[in-house]
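Heads up: the structure comes next, in structure tokens.
A protein chain is absent from this complex, but the other protein chains hold their places.
For clarity, chains are labelled A and B in written order, and residue numbers in each chain start from 1.
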Amino acid sequence: MKKRQMYMRMVTASLLRRRSRMVIALLAIAIGATILSGLVTIYVDVPRQLSQQFRSYGANMIITSSGEGFTQEDVDKAVSLIPKDQLVGVTPYRYDTVRINDRPVMAAAMSMEEAQKTSPFWSVEGRWPSAEKEIMVGESVAETYNLKEGKRVTCTYAPEADKTDKKKESKQEEEDIVPDNFIDFTVTGILSTGGKEEDYVYMGLKDMENLTGSPTVFDICELSVSAESKQLSSYADSITGKSDMMSARLVKRVTESETKVFSKLQSLVLLVTIIVLALTMISVATTMTAVVAERRMEIGLRKALGASNQSIVAEFMGEGLVLGAVGGAVGAVFGFLFAQAVSVNVFNSSITFMPWLLPLTIIASVIVTGIACLLPIRSATDIDPALVLKGE
Amino acid sequence: MFIRMIAKAFIRQWKKMTMIAFTIALGASLATAMLSVMMDVEDKVNQELKAYGANITVVPKEASVVNELYDVGEENVSGSYLSEDELGKIKTIFWAFNIVDYTPFLNVEAKLNDGSPVTVSGTWFNHHMKLPTGEELDAGIASLRSWWEIKDGNWIDEQGKDKKDVAMIGRALAEEEGIGVGDKIRLAGNRNSKQLTVAGIYDAGGEEDDQIFVTLDTAQALGGLEGKVDSIEVSALTTPDNDLARKAAKDPGSLSVAQYETWYCTAYVSSICYQIEEVITDSVASPVRQVADSEGQILEKMKLLMILITFLAMIGAALGISNLVTASVMERSQEIGLMKAIGAHNPAITGLVITEILCTALIGGLIGFFAGQGFAQVIGHTVFGSAISMRPMVIPLVAVLVTVVTLIGCIPAVRMLLNLRPTEVLHGR
Partner (left out) sequence: MSLLELKNVSKIYGNLHALDHINLKVEKGEWLAIMGPSGSGKSTTMNIIGALDKASEGEVLLDGVDIAKKSARELTNIRRDKIGLIFQQFHLVSYLTAVENVMLAQYYHSVPDEKEAMEALERVGLADRAKHYPSQLSGGEQQRVCVARALINYPEIILADEPTGNLDEANEEIVVELFRKLHEEGTTLVVVTHNPEVAEVAQRTVVLRNGKIDHESINENFTGRIKHITLQ
């Protein structure tokens, strides 16, 4: 039999036949590795996830028209400058003044699906419009006209006039205008935001086209992009630079605050990760130390049989490293599962698998285990075999 | 004798015991730190989220209807204003402690030197208040508009010397009118006109860039509206909404007495709004959804995240401790075999081992607890720049955790010890 074969046989025998102790050691390492890979995964993935979360503050970039508005095509062109995976929502809005009971009300037309993405904080009593001839009204509009969910309301379009300062025009003037176009809408929901959005009514783009009789030209476009403010402003600059009709700017309230809060949260997770990891690694090391220290007697025997220090270190380290590798691999898998569970529970989205984390976890556990084993083995090889065998 | 044996065990095996104590201390410190941070993270993150500004606006009852929708020639002719005198009351509501900041606004129309109209907002910048409770508070937009970028000059310092007749001008307006810091501008309001010195130019990244901000009394003088304000922005620490809060927000009357109590005594944004309405005459307080809702979501996520990390850390700490305890008890099989051989009964041995380990756990746990508090403070100061407050809850939690975990760690070891046959141990294995 070759020497190496015997070596392997001894290492595997020790691992397989000293089951209870090995399970302890393996458990310790696997837990350490789980925590390592789990926390690192979370730490790496948290910025992405959190950044998504911060999108609940709504649009952080606004594109305004410097001329006579812009079309969907312009929007698409502008948006193409931003990577798709960072884009949470793009809602171009078209504003026009319509009349309800002959009183002017600002009407916004947009894609309802997109608006829900860019304004996730909008609280709608009832539901969002989903078909034509459905309308959502702001809370103060609803109060003024005594509108409720399911009620019908007629909007008429008054061309001209309203685009100028509406406060200056008198009621008489308004009545002169013949309502040449009207649509009967069903109110599907009442919007409350606590802001000035409550003063508007909201309808689909198609209805607006029918009402005004003119094709869609947007006045403003809200964008919700999950990117940090530096990147955002570079996107804004490139959008502004590329088109002479559009100028993009950041919603300072959202971007500035996000940068501030976000960095705090990130450093919180980082610090927590570091502390938990450090403590866990030390704890794994002490367990390994205890497991190895238990085998002083065996080390003494091997020395008495003529084993050199190197071969003892080699054998015990061999065991430790196998344990480290196996525990690391197990831990890496469990860590990923843990991170996945956290991500699904906390952020409702799955985590990106990071292949590099697997070797990293295994290497880290092998190193920690190695160091943890080396110290007691070292001190055991220093001892006098005679004393050990005498049973102290 | 029992005590003597335990004492001896400590003295003889101090190395081993130190190691166990050390591991327990590690585990306990981990648990303490994570629990402390977890329990405080909501408040801390909540404070941070205040960067987004006010989450409640208070307006006069009629204003929300009257404003803009009816074509009233001039704003607020009907006289729907809130009274400046009542502002202090906001800090007297049930959840006064959660009111972090608030500021009144009074918007008046005025004309610049060249006749162009401009909206002038009177507000607090860093208004110093002495509350009836004896507390003192600095409130105002200096903190409620944390995202404003001061392009030139400084924030108006209401507590400083030059607090009279100063103004801050929005970037857009300043560029348009060619106004710089230190310039004198003349504002003509409905009633009076005033000469003001420009103290600063700000970039708000929104429509406020076209406005002028002045102190509240300046705006009141311009509009002849002494003692009046037309809205209040309140920044409050709130608990994320749940079903109860949503139900209550619609109509507090629909709640049962018990539900009402719960709702009123929880810092939901709706209950704080309700309480503000109670103290400010003829007012409507409503949550700013953009801030209030998002805040709730982020808070909830962060809390959940921390809970899960804490959970993982606890499992790690628990297994670390019980592992080492198991390993180190097993190591003593020889000694235990001897004790059995000389006639010790199982309960006696179990008692001895467990007492020994628990004593170690006590020492380790104590050290760990204080170390953990230290770690928590490190996190608090590095991340939030303030101390993590110590929750008394942490003490029993950590104590129970350490005890249970240590005992669980003893179980496999004790079982093994009880199954030991003394002959086997003493006559070599």
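Note that a residue touches a chain if its C-beta (ideal position, glycine included) is under 8 Å from a C-beta of that chain, and two chains touch if they have at least 3 such contacts.
Since we're looking at a predicted model, the values are computed, not measured.
Contact with the chain that does not appear here is found for just one residue of A:V124, A:A307, A:V333 or A:L375, A:A307.
Considering the full assembly, A:D384 is the residue among A:D76, A:D184, A:D237 or A:D384 that touches the omitted chain.
Residue positions on chain A in contact with the hidden chain: 1-3, 5-7, 9-10, 13-14, 17-18, 297-298, 301-309, 311, 384-386, 389-391, in rising order.
The definition used in the following text is that only the chains that are shown with their structure count from here on.
In terms of their C-alpha centroids, the spacing between chain A and chain B amounts to 22 Å. Within the complex, the chain B residues that touch chain A are 16, 19, 22-23, 26-27, 29-30, 33-34, 37, 41, 45, 48-49, 51-53, 56-57, 64-65, 68-71, 73, 146-149, 203-206, 286-294, 297-298, 301-302, 304-306, 308-309, 312-313, 315-317, 319-321, 323-324, 326-328, 330-331, 334, 375, 378-379, 382-384, 412, 416. Contact residues on chain A toward chain B in their complex (touch as defined above): 20-21, 24, 27-28, 31-32, 34-35, 38-39, 42, 46, 50, 53-54, 56-58, 103-105, 119-123, 140-141, 143-144, 166-167, 169-171, 192-195, 199, 249-257, 260-261, 264-265, 267-269, 271-273, 275-276, 279-280, 282-284, 286-287, 289-291, 293-294, 338, 341-342, 345-347, 391.
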